[in-house]
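Okay, here's the structure, questions in a sec.
In this view, the complex is presented without one of its protein chains, the others remaining in place.
Which chain is which? They are A and B, in the order written, and residues in each are numbered from 1.
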Amino acid sequence: MSAVQEAVTDAPAVEAVPKRALTLGTGTSLTVLAALILAPLFVKNFIIFQMTMLLVYGLAVLALNILTGGSGQFSLGQSAFYAVGAYTSAILMEHAGMNYALTLPIAGLICFIFGFLFGQPALRLSGVYLALATFALATAMPQLLKLGYIEHWTGGVQGLVVTKPDAPFGLPMSQDMWLYYFTLVITIAIYVFSVNLLKSRSGRAFMAIRDNEIAASAMGVDVALYKTLAFGVSAGITGVAGGLGAIAVQFVAPDGYTITLAIQLFVGMVVGGVGWLPGSIVGSAFIIFVPNIAEGISKGLSGAVFGVILFLVIFLVPHGARQVALVARHLLGKLKKS
Amino acid sequence: MELFTNQVLAGIATGAIYACMALALVMIYQAIDHLNFAQGEMAMFSTFVSWQLMQWGVPYWGAFLLTLALSFAGGIVIERLLFKPLAKAPILTNVAGFIALFAIINSVAGLIWDFTIKQYPTPFGSSPFLGSQLISTHQAGMIGVTLLLLIALYVFFRFTRMGLAMRAAASVPESARLVGINTSWMIALGWGMAAAIGSIAGMLIAPVVFLEPNMMGGVLIYGFAAAVLGGLTSPFGAVVGGFLVGIFENLAGTYIPGVGNELKLPIALALIVTVLVVKPAGLFGRPIVKRV
Partner (left out) sequence: MHSRLNLPFAAVAATVIAFASTTSALAQKKYDTGATDSEIRIGNIMPYSGPASAYGVIGKTEAAYFNKINAEGGINGRKIKFISYDDGYSPPKAVEQARKLVESDEVLLIFNPLGTPSNSAIQKYMNAKKVPQLFVATGATKWNEPKEFPWTMGWQPSYQSEARIYAKYLLKEKPDAKISVLYQNDDFGKDYLKGLKDALGARASMVIAEESYETSEPTIDNHVVKLKASGADVFLSITTPKFAAQAIKKLAEIEWKPLHIVSNVSASVGSVIKPAGFENAQGILSAAYAKDGADAQWDDDAGMKKFLTFLQKYDPDGNKLDGSVVYGYGVAQTMVKVLEMCGDNLTRDNVMKQAASLKDFVPDTLLPGVKINTSPTDFAPIEQLQMMRFKGEKWELFGDIISGELSN
């Protein structure tokens, strides 16, 4: 067997998203924002709950986009960070009586450290080997959560029930609506932070590493630092998402954070467009709603229908929602001209 | 000491399962440079096909060979229909394709054959092997077939033109095309062979774990780990990796106090990741050479 060769001139494993296409145009952004703000006023609580989960998974996919799309490191292990964030929030809320809002930065910080530490041994791995390491992490997490030693805090296999917060200051809105707006504010803040991160020097360092690690290090980029930083930031955001998810669902248990979740987040990233941050919400919508649609079409074959729909999506738009947005922008441009 | 020997032997027995699966994974990696998540499900489906043939009266070896041929053809068909169109798409999109394939095959198998377990026959019998109660004749047979497959693959890749062409197409596609190798068909061939090897793995594993649509889920994880541990470019490594994973796991479960039993898989995986940090291409993999 010949040696496996990688040349500096080879195409990178993860393709780049052009800088100017990193976000939506101002007009589109504002419309989406308006829709997100106004929609809950017109729909039932259950739909608001689904929209909250949409934002939560959207954050998790966003984090993965930063890690894989931004710095080019594969990760099939995001469910582990999500779980740590969820349990941190749950334990602090239920055992320490902490206010739910305070638990989120703590969850984020703990996951940031966790991700940063995980990034260290991961430095030496790339491609499919890194995928295995992250896969290992994701598979290990449910079993770690079930450990008898920490059962007193984690609730073991039974999990923990989390209390949902009421709207503060006696605001006239339901718990669901309050939680939605709370989540929305956090999502927007993290989105803005992420866009700025990718446009900043650190972001450029990430992308240099993604596109060509050898060239990047030859140019003086501290590859080790930025790679672990990417892991840390991504884990931190996923942790916050996990915390929010725990509050919305009001329950944490090891069975909710299996490798299936990591795979779903991965699919969400691909469908949304790898590296394209606005696509995260499209990806999130895909993983929440398409299984429901598939179930509606055929209960016995729901998995198969989901697979077929996924295939259709990747055949038609291999680059995900970003491709759709590009096409739409072209068409709009043509319309404007004529 | 006796407990140690017992656990090692039991580990070799389970390790044979992982080694089988790892061989199929290495095969597909050789062909397309990625790991196919759906490999386990394809193996499961092939095993069900052979079971169905036997239900219809076809004798064991007839069903075995027929399934082998059908799996080979099936692998090529899947590649031509579903993954050739994705050849120009980014790698991550291809991985999403593997995930979709996994979902489809699992769901269809569940619908056709439902989820109750089925007994699957073995040509090797189930009595104790050489008087040892830890390895049955079937498991010994499994190890034997795996080793035979390994030798066959080695010979194929090292000494045949087709094998050489496949290796060339996978590692340096442009150069391969320049010398007239049809790289596209090499990929299809790789898929076919991987599917066939997978079907053998499935048919060997089913007698031990019982046949049902979810039987390969756990095996895939272990096979993945074994293949990576051994080095994805080395079938020999895959087999050794399989046995090592089986043994590691058992020893971890037996000797690490307290959590050893509950954390068998995570500990095995942690060990593998540690090995990878020291030897990034796996134990027997060729080192990754980065040319500037």
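Definition applied: a contact is a pair of C-beta atoms (placed from the backbone, for glycine too) under 8 Å apart; a residue touches a chain by one contact, two chains touch by 3 or more.
Since the model is a prediction, treat every value here as computed from it, not as a measurement.
Screening B:L66, B:V209, B:I256 or B:V277 for touch with the missing chain picks out B:V209. Taking the complete complex into account, residues 44-47, 49-50, 53, 139, 143, 146, 156-159, 161, 245, 249-251, 253, 255-256, 258, 260, 291, 295, 299-300, 302-303 of chain A touch the chain not shown. In the full complex, chain B makes contact with the omitted chain through residues 3, 6-7, 10-11, 13-14, 17, 107, 110, 114-119, 126-128, 133-134, 136, 205, 208-210, 212-215, 217-219, 221-222, 250, 253-254, 261-262, 264-265.
Convention: only the chains that are shown with their structure count from here on.
One inter-chain figure worth recording: chain A and chain B are separated by 31 Å, centre to centre, where each centre is the mean of the chain's CA atoms.
On the chain B side of its complex with chain A, the touching residues are 29, 34-35, 82, 85-86, 88-93, 95-97, 99-104, 106-108, 110-111, 157, 167, 171-172, 221, 224-225, 228, 232-234, 258-259, 262-263, 265-266, 269-270, 272-274, 276-277, 280-282, 285-292.
Those residues of chain A that touch chain B in the shared complex are 1-8, 13-15, 68, 121, 124-126, 128-129, 131-133, 135-136, 139-140, 143-144, 146-149, 214, 218, 263, 266-267, 269-271, 274, 300-308, 310-311, 314-315, 318-320.
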